[in-house]
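Below is one structure; the comments refer to it alone.
One chain of protein is taken out of this complex; the other chains stay put.
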Amino acid sequence: MKNPDFELKFKVRDYECDLQGIVNNANYQHYLEHTRHEFLLSRGISFADLHQRGIDAVIARIELNYKSPLRSRDEFVSQVRVETDGYKQIFHHEIIQIPENRVCVRAKAVNVCLVNGKLSRCEELCDQLTRKTS
Amino acid sequence: MKNPDFELKFKVRDYECDLQGIVNNANYQHYLEHTRHEFLLSRGISFADLHQRGIDAVIARIELNYKSPLRSRDEFVSQVRVETDGYKQIFHHEIIQIPENRVCVRAKAVNVCLVNGKLSRCEELCDQLTRKTS
Amino acid sequence: MKNPDFELKFKVRDYECDLQGIVNNANYQHYLEHTRHEFLLSRGISFADLHQRGIDAVIARIELNYKSPLRSRDEFVSQVRVETDGYKQIFHHEIIQIPENRVCVRAKAVNVCLVNGKLSRCEELCDQLTRKTS
Partner (left out) sequence: MKNPDFELKFKVRDYECDLQGIVNNANYQHYLEHTRHEFLLSRGISFADLHQRGIDAVIARIELNYKSPLRSRDEFVSQVRVETDGYKQIFHHEIIQIPENRVCVRAKAVNVCLVNGKLSRCEELCDQLTRKTS
């Protein structure tokens, strides 16, 4: 991915693999979620604190393209880039096995915010996510 | 969903909920996977046995639309309908909370088969999935 | 187990199996937790509601003896019997694969209650758990 806003390094944990010996599909969503939450933290926003204050960031839609599986012992980088579109935050994700730079997953997650249960534009989130960090 | 090929009843387990008090996004993929595998079993095909024989059914792409969250104690029906398209099996999914019939998730999962690691048309799988059961 | 207070039937879901092709150790804790929470519900107590009201049932200690593994397609019964001891509720668990009646796991979980974060005897929980249901 060109110009990711954030990236995080992981290593596959054996319990994340299923009986096919590869990381179970659902666990990639865990990797992506953790990447987004660490990205938010890097911008000073805690997902857990938001929830405590009645603001829930929720995924409205996600598309995942599984290109190549991760296996036991694999290390990988999870990259994310965000764009905002009205009420939505669109996260573009790539999971890349290293050091071979094999693309494993490409995904797009659409996030919206519920403030006290109602769909709202969360200025705080939008401002921090779109802040340039150069 | 009109004319599902298969459906399965579930109840949310508390450990599937995260700190927002709702079922974590990734767990819906678990529900969908379990539904597909039970659907296969109902047609005489075991995912685990396929793997033992060198045939791996793998998801190439999935789209999930999260409409409404499931919470502790919720019961729901997971419905699936399949169509085949060349090498691909396309699974259309709906997760519907009951008894209110609230649609929680709509999803589309594209499956392909790897036979000894190579993309192949798995006749056995295709024949059984498209078999009419009336 | 003689005279269980509650039992629940399960079927292994393939995503619960790891690369050894057997249910991952941690998932048995999930089965046991779900069994306890459904047992509580059968006595009119919701784990999630308790939390909302500032009462947290927490496991202080658990011992699990793994006797025989569960695999893809296995069905099993999870049985539980409870005794109370001062501030503690002691849950005795057995997971038995059916129809062969093979014991897979025996476990003992010690629960305590935190009321607004402080260790307390939760009368409501104790009364309901020790209520005879004959």
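Letters A, B and C name the chains as they come in the text, with residue numbers starting at 1 for each one.
Keep this in mind: a residue touches a chain if its C-beta (ideal position, glycine included) is under 8 Å from a C-beta of that chain, and two chains touch if they have at least 3 such contacts.
From a predicted model like this one, the values you see are computed outputs, not experimental measurements.
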Remark   = In the whole complex, of C:E63, C:E83, C:E100 or C:D127, the residue touching the missing chain would be C:E63
Remark   = Per the touch rule stated above, chain A touches the missing chain via residues 13-15, 17, 21, 30, 33-34, 37, 41, 46-48, 71-73
Task = Spell out the interface residues on chain C facing the chain that's missing from view.
result = 19-20, 24-27, 29-30, 33, 47-48, 51, 56, 58-66, 69
Ask   = In the complete complex, which positions of chain B touch the hidden chain?
value = 14-15, 17-19, 21, 24, 26, 72
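Here is the rule we use: only the chains that are shown with their structure count from here on.
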Farthest chain relative to chain A (centres taken as mean CA coordinates) = C
Key: Euclidean distance of C-alpha centroids - chain A vs chain C, Å   = 33
Remark   = Residues of chain B that touch at least two other chains are 30, 33, 48
